[in-house]
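Of the protein chains in this complex, one is absent; all others appear in place.
Chain lettering (A, B and C) follows the sequence in which the chains are written, and residue indices restart at 1 in each chain.
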């Protein structure tokens, strides 16, 4: 029974990653989760320079979901390379570095400088973060800007290039196609839906940032739908995410056409969620006599 | 303590409606809910000719939400006018007729013929239904088409014109502005988010229609955010909806800028939901010494 | 139709994965007719969000109670399987169209598959208590003995009773529909009432159609409102011209078998 998958040449021992921003740089979960069992780790977004992030409150629970407005708090590229990356490498699993910038030039510089770093499995272009004033999501909302940005980054790096799409668009397939046209090797989706909550006691938004990104099981139907649509529209592999808590949830994405999946908010509910998803997928394959998990990719599309 | 609100000249005894498609034509809930207490009723979508709707399964539960793909099943305009409308009028509450079509001409004809009908408080233009192959949502995704459609309908009717917006867009404010430019007196939002679920046992989509519209508490953060954004962008009154179950939920929309709200999926959870929301709002106003509920509209925007 | 709070009086596990719930609920117990169902709110919170429909298996009017039999299949039924007696639940009901009962004494055949037995237990009792009581033959099929939950409740309400299991662990070995020919060949059956899996119902309907015996089936569909408002729970029906859909909650759950578009209903099965 073979759980391994290939994402544009990148080999993953199993298709279950932890999603960017939900597992920091691995260290916080080390010792309590067997990180070495994960298919891979997507890091918290890295920017060129350190960023303080948004004022609190930054999170807020919602029905079957949560809002976050972290706002790219991160130590910046230098500290990442000097301190975080070496520690991450020690887990022996593929490291996918999530990068974010305010300008095209920042993305390109990040990609260029990470290109020389050891032990990076892939770059994940975060053009879909809803929680920063300028930059980030703006690129991910217009196909032209997406294509241009991806193409520029493509020039700057030999690494596997994954573009992370925003769900806050009228036509996700247009964005997917633009990223592929720009040279993206794979796509990951979805980032969070823009949402907000109001504190009716204080009569103002709960979050310091007013709006935030909605994640968790609440958004899974939207995420599965977009995975389905994008799988129909483009040929490149898809990393599906949005509300995965159980292996059954992961199978929805895989059967919709995702080659791999990522667990985000699920890590907060239970730190071992990703590991349990892996175990569940293995069990399922054994029980249903599926020789390779890749046989299930897109199964719901073909009636397979 | 005054719960009444005005929506573009339309007087509502209280700001709580039941949302289109979730209360049929009132008759099913008659006798078990005191319909006469509602602020108003939005009917199921009416089309020019009768429609059979989509093949089952048409609904599917999701975390804190549900998907539906009813597909405009309705008896058509004739039967509506002859049978449904007279019965609806008997409840003595404002009737907002939700109209849908596949072409601009259909919308215009519907509006023209409803213009002569007695006892209609307003038309709600459904340009945001995700569950029919052609028509409906296509108008609601492009500002140009929205403006054109609303303007054409505006010509055909003297009634209060409400445009119901789709949340499946990159920029909801552009659609809102287009509807207002076209002559819409008010806006209602949001319709459902496009989603899907996969039956992993059968390895295919749960819904007969493959995709459906996501509603319920799961989408409330998206709905509140869009209400907030649209209230900032346009001057016309907003009817807010999406996942309202309690009066606290309703207050989130009102404080974000909605002049009225509608209960949709909440009716399925408990048929008296809307009535409880009204009672809750009244209680809240009394306790907090709010003389008029309209004083709370947009309160979270001003820090009020 | 009432919306009412009902106290769970008893919970009993009657077979592996099968539970019997008894609610104190006089208003619904008094009005309920066989074939009708209740729409039950499983949780006070949002999980699960929607109500769950269950056929009424039994009422005890003097005691003011009603019983539901269910099989654990997902989150909602899992929660119910652990519900503590004394807990209050919100019930909508009785909902839907009941089985039509004959005005004169007739010989009827009940065909139950799995938990589909529930409404037929209620029906069997009613048929024998009519002013003109019926002669009731009962057939009950399941995969295995364990799934013949509440077979005693059905058999004691029938004048004749035969069980079938696919694995032969109880009753005759085979499908319950394999027993139909014998029943019909013996003659006398004037009406058939059936509830169970769609494939079973389709076969019952086919045989009744061939033999021109009146047949009613109780169908299931995913529901939201349960009262006819959302148009969510439809099934395809035959008719001249275009496809038509009827609501299981309001137009059913009991339908004349001849009305149902069995081809469309079964096209979907694996």
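Operating definition for what follows: a contact is a pair of C-beta atoms (placed from the backbone, for glycine too) under 8 Å apart; a residue touches a chain by one contact, two chains touch by 3 or more.
Given the structure is predicted, the values throughout are model-derived calculations rather than measurements.
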item: Option touching the unshown chain, where A:9, A:56, A:86 or A:119 are the choices; value: A:56
item: Sole residue of A:66, A:222, A:260 or A:278 that reaches the chain not shown, by the stated touch rule; value: A:66
item: Missing-chain contacts mapped onto subunit B; value: 63-64
item: Residues of subunit C in contact with the chain not shown; value: 45-47, 75
item: Hidden partner interface residues of subunit A, rising order; value: 21-24, 28-29, 31-32, 44, 52-53, 55-61, 63-66, 68, 70, 73, 202, 216-217, 245, 265, 267-272
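Going forward, only the chains that are shown with their structure count from here on.
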item: Most centrally placed chain, judged by C-alpha centres; value: B
item: Subunit A and subunit C: spacing of chain centres that average the CA atoms, whole Å; value: 46
item: Subunit A and subunit B, separation of their C-alpha mean positions in angstrom; value: 34
item: Geometric centre distance via CA averages, subunit C-subunit B, whole Å; value: 36
item: Residues of subunit C touching at least two other chains; value: 46-47
item: Residues of subunit B touching at least two other chains; value: 63-65, 216-217
